[in-house]
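All protein chains but one are shown in place.
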Amino acid sequence: MDRFGWVPSVGGNISVRLDAERIAITRSGGRKGFLTREGVMVVDLHGASLTEGGRPSAETGLHCQIYRAFPDVGAVLHGHSIAATVLSRVVEGDGIVLSGYEMIKAFAGQTTHEARVVVPLLDNDQDIDRLSGIVAGRLNGPVPGYVLRGHGVYAWGRDADQALMHLEALEFLLDCEFQARKIN
Amino acid sequence: MDRFGWVPSVGGNISVRLDAERIAITRSGGRKGFLTREGVMVVDLHGASLTEGGRPSAETGLHCQIYRAFPDVGAVLHGHSIAATVLSRVVEGDGIVLSGYEMIKAFAGQTTHEARVVVPLLDNDQDIDRLSGIVAGRLNGPVPGYVLRGHGVYAWGRDADQALMHLEALEFLLDCEFQARKIN
Amino acid sequence: MDRFGWVPSVGGNISVRLDAERIAITRSGGRKGFLTREGVMVVDLHGASLTEGGRPSAETGLHCQIYRAFPDVGAVLHGHSIAATVLSRVVEGDGIVLSGYEMIKAFAGQTTHEARVVVPLLDNDQDIDRLSGIVAGRLNGPVPGYVLRGHGVYAWGRDADQALMHLEALEFLLDCEFQARKIN
Partner (left out) sequence: MDRFGWVPSVGGNISVRLDAERIAITRSGGRKGFLTREGVMVVDLHGASLTEGGRPSAETGLHCQIYRAFPDVGAVLHGHSIAATVLSRVVEGDGIVLSGYEMIKAFAGQTTHEARVVVPLLDNDQDIDRLSGIVAGRLNGPVPGYVLRGHGVYAWGRDADQALMHLEALEFLLDCEFQARKIN
């Protein structure tokens, strides 16, 4: 994620499920491209710290929501790309429509580029509980991810490898939509 | 290809001819930038697996078509760049016209930048047999490659090095055309 | 900074506070991505060389100004990004307004993306004393940095790590504003 410029400054969060009750997640602050063991803590599925002295990031709640909703999800990635940030500010409404892209097939269940999929697009909110409530209604679409306006992308998968494949596919498609809007 | 961002997510395929009857090709799925020996299988020139338990990617058929058509081709590369993906969706018709670029000389037989060459541009199709039939009529032009709309680029050469040189030249030229369209 | 393309050619300067009276700073000229021990010299807080034979860069004065103004600043970074350079030439007036970006929270004291912050934007000037005088009136805003028109970005922090986090956040936000202006 760092190599692609998706975790600039202190942005982004990475988590992996340890077992049915616990996840490892990056702490608040710190540059994710310089991540060390000390930059990771353990929380339960409701975001309560299981690491002594640990203060979870406010966005830990969004990670936990995904793990609670999908018992087979093993990893959640959250990044801040320029493409997703800018695109999400110019697209109106609550979804980014994608169709005609071969890359759509990177999402499970999509077998043709002719599919029309909608990436959920939600207004950013500092009240994570309120935001989680809105996200809840959008988790079950064909895309294993969503976009927060002016903020970034969440993506998930059964393990870290698949979550990265989903994030890369989503960022690729969002960047295509972003670049297309620069053409006259 | 990974370094340039041309094999995002599970996109892209890479193959090399082993001998007159066999090619080694990347399996379906998997991130090509993390490719290991296990991610490669052997098929015959009609795409039938010669590796126990191997399931070739659907696009193996497009690779095999190129090896059958050109006995001197030793490698085929297929990538998904943002430039080719977006450009191919805004260019109408069945070709991308290039002229006035020194880089055209990277294609065999082109001795001047004043040449006008057309990169074949084909609609994407999930029916690989049908798509192969359409590709068949476009393989013999001056450009050792073609573009699938909303999908990506195929390029080939006598060995992997030359195939990469052709792919890089083609992606450079497509990116120039793409960027030029962003200028008012 | 080199990896992101922010110190092209001989551009940019990097400094770190050694103690209350001295800073280490890159010398004039030289490519910062190839920096060696010989490329660094020591100056006092007024820019006078404490290294035998050393000639400080003209911009050393802007670094010293920041260290004098903020006793808790431990590092100052100055880069030349294409985004900041071009954006600063098309934005009129003396500030670049940012709002609606989650990344704003990377700046101390900003707790919501709804904040509206202004990045100071100053005309470039070869008279560093005169420029320092103008900069002086703009140092105390919420953004730990400023932009010189057609020139680049200054950012600072309590140590080199935090200065880099601030620079990355600022460059990310400037790039978002820059890219947004390319969209029709």
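As written, the chain order gives the labels A, B and C, with residue 1 at the start of each chain.
One rule holds for everything that comes next: a contact is a pair of C-beta atoms (placed from the backbone, for glycine too) under 8 Å apart; a residue touches a chain by one contact, two chains touch by 3 or more.
Source: prediction; values computed, not measured.
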item	value
Left-out chain, listing which of the shown chains it touches	B, C
Contact footprint on subunit B, counting only the chain that is left out	4, 100-103, 106, 111-114, 161, 164-166, 168-169, 171-172, 175-176, 179-180, 182-184
Interface with the unshown chain - residue positions in subunit C	5, 8-11, 31, 80, 82-83, 85-86, 89-90, 124, 126, 148-152, 178, 181-182, 184
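The rule we apply is simple: only the chains that are shown with their structure count from here on.
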item	value
Turning angle required so that subunit A lies on subunit B, C-alpha fit (0 to 180°, nearest 5)	90
Centre-most chain, if every chain is reduced to its averaged C-alpha atoms	A
Whole-Å gap between the CA centroids of subunit B and subunit C	44
Residue list for subunit A, restricted to those that touch at least two other chains	182, 184
